[in-house]
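First comes the structure, then the notes that go with it.
In this view, the complex is presented without one of its protein chains, the others remaining in place.
On to chain A.
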Amino acid sequence: MSDDLARGLRQLAKSAEAPPTVPGAEVRRIAVRRRRRRRTTAVAAGGTVAAALAALLTVNLTGGGTDDRPAPAASPAGTPATPAPADATVDVSRQVLVIDGRELPVSAGSKDAPTPSGRMTVTGKKSATPAPGEDLGVADARADAVKIPWVISLRAPDGSTVFIGARGYDEKAPGDYLGAPGWISLRSDDARWVYERLVEGSVVEVTGTAPTPDRASPSARPSTAPSLVATPTAAEAPTAAEAPAQVPAETVTPSAVVRTEPSGLREAGRG
């Protein structure tokens, strides 16, 4: 069997060999740009955190149930033992991200694909994930090359990964947008704003539960908001039987903090 396996694998590999689409010089250029960006981020970090703290003292944070939530000491290694003021908060109920005194509209979570709650730590940043010449091979049915700019990764209290990023595509279309599990999406400009203000180690607090179908109308949002079409999807009968116990919003007060079950999130998130 081993010989056949080796032969099969070699044929497989041979069939997929292809010259690079991006020349070596461009690869080096990307690397240099990245290093430069890392340096500027490190320099800006000091001022950013100080400004965020000052803003937090004046901003009324929702979900003030810090006492209701399980102690942060239970969170995995890496998150601070003594709770420091968060650098940004995400209120899933109101679908906003509050940072530096600004309220930015977001799409976060839906009934079938909730975003985990709690204090999270920024673990990394990527200004754009390049997808050069990406086409699909055998197994994947769809998906095209997509650039997702201004992505920040966070580690949630349960250890799962959450991302903040720009939606990047057709932001005006009200079409259906599934709140992807583990993603908090903003408009490109807003995503960039957040990206420039959070650094590795910044703390983001996520509270609230996804709103009910009644909030489907995008025009209800104050600014040019991303279409909140996570909600029409939630309006359908919840088919995901394994979806975590998300109670309808009318039985939960907006300021309550709800811990979502991590297992459901992981199932939904596995590509």
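Things worth noting here:
Assume contacts are C-beta pairs under 8 Å (C-beta built on N, C-alpha and C of every residue); 3 or more make two chains touch, one makes a residue touch a chain; residues count from 1.
Following the convention adopted for this analysis, contacts and distances are computed from a predicted model.
This complex has a chain not shown, and the name its UniProt record holds, of "Alanine or glycine:cation symporter, AGCS family", "ABC transporter permease", "ATP-binding cassette domain-containing protein" or "RNA polymerase sigma factor", is "RNA polymerase sigma factor". Although one chain is not shown, part of chain A still touches it, namely residues 1-2, 4-6, 8-25, 27-28, 30-32, 34-35, 124, 129-146, 148, 151, 153, 161, 163, 169, 175-178, 180-183, 268-271.
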